[in-house]
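First comes the structure, then the notes that go with it.
Just one protein chain is left out here, and the rest sit where they should.
Lettered A and B in written order, each chain numbered from 1.
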Amino acid sequence: MYRTVLGACIFMVLLVLGAGYHPAGAEITRKNIRFEEYPDFPDAHSSWGSIGYSKTHKKVYIGVTNHRDKVGFFEYDIKRRKMRLHGFLPELSNLREFQWQGKMHSQVVEGPDGCMYFSTDGGETRMLYLMNHPRGYGGSFFYRWDPVAERLDNIGMGPRFDSLKDMMIDRKSGKILATTFPQVHLLLYDPQKNDLRDLGRVGSTHVPRVLFNDRYGNVYYVDWRQRLVKYEHDTEKLLFAKESLPFFKGTPPYSIITGITAWAEDQEKGMIYLITYGSKMIAYYPTRLGFGNCEDLGGIYDSDQKQPYDYYCPNLALGDNGLLYYFIGGHGNYVDGVEQNVLMEFDPEKKTKRMVLSFPLKEINEVTGANVKDEEGNIYFCGRRRDPRAEMMGESGASRPFMVIFNPEREIGE
Amino acid sequence: MNHPHGYQGGYIFKWDPAKERLTNLGLGLKYDSIKDIALDRVGGLIYGVSYPQVHFLLWDPGNNIFRDLGRVGSDHVPRCIFSDRWGNGYYVDWRQRLVKYERDSGQLLFSRDSIPAFPGTPAGRIITGVPTYAKDSENGVIYLITYGNMVCAFRPQRRGIGSVEALGATYDMETLPPRGYSPNSGFANNGKLYYFIGGHGQYVVSDTTLLMEFDPLTREKQIVLRFPVDVVSEVTGCDVKDDRGNLYFAGRRRSLQAENMGESGASRPFMIIFNPTREIAP
Partner (left out) sequence: MNRKILTLAAAFSVLAMFRPLAGDYKFFSPKGSFAVEVSLENTYRLRLPIYRNAITSLTCIGDHAIGGTRANEGLSPFLFAVSLTSRSLEVVHDLAEVLPDQRAIQSGFGRGGTVLYAGTMPDKEGASGHLIKVRFANKKIEVTDLGEPVNGEGIFAITADSRLNMLYGIAHPSGRFFTYNIQSGKVQVYDETAATQRQLGYYHSYALEPEDFLSRALVVDKSGRVYGSRPVNSVFRFNPQSGKIETLKDELPIVWGRRSLGRVDSWAVAPDGTLYGGNAGDGQLFKIDPVTGRLTNLGKPIMMPRLVGLAFGCDGKLYGVAGALPGYAHLFVYDPNDSGFTDLGNPRFPLYAPEIGGELPWRGFQIATVTASEDGCYIFMGEDESLSQLMVFPVK
């Protein structure tokens, strides 16, 4: 009897201590997910993978746009659970009207100096054509946010008239690799020396949206054949993989040319997971020099209703439980013929996957952001929900943005 | 302009001497330069003028507000903007009339009369306006030298334009306006105005730059020093003085080695420190 009571007590204590804790593979519910709204930006429309985590300062940074000419720079204080607007890029960096920026499309990346780096994007059709017209897009900027001084520095432009779709940092040197839109030039920028080098065009009709890096300071992109392009830190050279990243048979070439849409790193194992526009999950094992191995882990969603390459997934993160999580859906492309956005769980060891949650589009219609995770295992994404009130506010559909926080192992909901 | 080698436009910068940090406060007009600026030290506004379109510009960097107050000149852009103790900003229009941005009212005022000029001053010089100023802060006077080589005393006031008094030529010659070019001036602690004459091919003594002393009370002037152009060929900079009474100027000397290095003649730059009441040379 005593032992039973003691056992029950121990069980109760464990239950209390572990409240909200889910072991790997346990059921994930709505309580594992929380949404954070962006304050002080009533005409906010969307965010585009423009999210990043500061390990130094335990904060998440997000760029949010009205999808026209106003980009708000937000900071989420994890400890205080507080989202705040630092300001809008034109005011923070003294831009004139003719220097309008439609979006932040790049990841927000922590540099070796503890500052956060990102770049801007024209973001609207007019940026493609108007150029030197008075209403034209003059070109995009690299930015550096100093979390200590709470100061934004404009650290210069990329090429005139082109956007910067994404950028990534050489973790060792602090140099920036970036890709331009629409001309798909890979840029190497050393902000310390104000040395901007155009490494040349590596794509064509579609600009792959994602660069990623590894622990050795290397930075990666893909060329028009979806072959990895590596800026090798040690040699400062550009290398091209001989083979394309894996793709399903029958994958349309326009999907191939669109390359990688999301990535996530397993820091312990030193490997990187990639999702392609052709809906493949790939494990990449980077090496200091040259290219490492690529392993085809299969598709990101299994269904008889659609081709395996036809799912849209511009987001990815690795949970502390060793499983990958990603949302499928967006830009009019949804699973099972239903207007829903689904949260998937993928076990890279077993190459198995399952849908863990489904959301109607008025809750989540698209999710972006890759590899943003804090030390407590919380994963952060940029979310959008369909919102007819936001119509006429910009291109790319009527929506409202918010931040998604997800922890597969703990309840974090309100 | 929009050519690949074109000029995108002039920027305003802020240098923080304490942090030794330069901050870009943004562009002015697309494609136009910013020829000069002046600070409103009361409210933090910045006044500027664009080149070649001669637009009077106003920045409020704290709020990232940029206002184009419109064109106030034409063929030549007067190179000098200045401000007074109340933070008002001054420039000249094409008739060499003072244009004032009045901080209190937020309005642009135009003087009805031109700053004095010698009869016969070519219109091409009038439109070039005022190239330099120097402040006598104690007495609330701002000394101006025009491109027509007239020294003037301007007494600003918080509201309205204030008065302008002609003090005479920068250099006494039989025929006025005198020759010469003085894009520089400094008001010394001894109550006298100092300026160099010479530059851009305009010398009163051949190939010689003169340092002049001008007494605003007696209106007397004298040559203080003479420099051959390979020592001093042109001097710019106005109203730069430290607490010890040292005046600072930007100097150029003619240097044939510098040929092909740029426009505006072959030269090398250096800084001039001048103190009329103390020896400062090593």
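Please note the rule applied: a contact is a pair of C-beta atoms (placed from the backbone, for glycine too) under 8 Å apart; a residue touches a chain by one contact, two chains touch by 3 or more.
Keep in mind that this is a model prediction, so the values were computed, not measured.
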Shown chains contacted by the missing chain are A, B
The listed residue (B:R85, B:H200 or B:R219) that touches the chain absent from the view is B:H200
Touch assignment to the omitted chain, from B:R71, B:R85, B:R158 or B:R226, lands on B:R71
Touch with the missing chain holds, among B:I12, B:C80 or B:I127, for B:I127
Across the whole complex, the chain not displayed is touched by chain B residues 1-3, 29-32, 52-53, 69-72, 74-76, 93-97, 108-112, 114, 117, 119-120, 122-124, 126-127, 179, 200-203, 206, 263-264
Had the left-out chain been drawn, it would touch chain A at residues 68-69, 98, 124-126, 128-130, 132-135, 392, 395
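Simple rule for what comes next: only the chains that are shown with their structure count from here on.
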Separation of the C-alpha centres, chain A versus chain B, in whole Å, is 52
Note: in the complex, chain A contacts chain B through residues 90-91, 93-96, 98-99, 131-132, 138, 153-154, 160
Chain B contacts chain A in the complex at 2, 4, 8, 12, 23-28, 30, 61, 63-64, 66
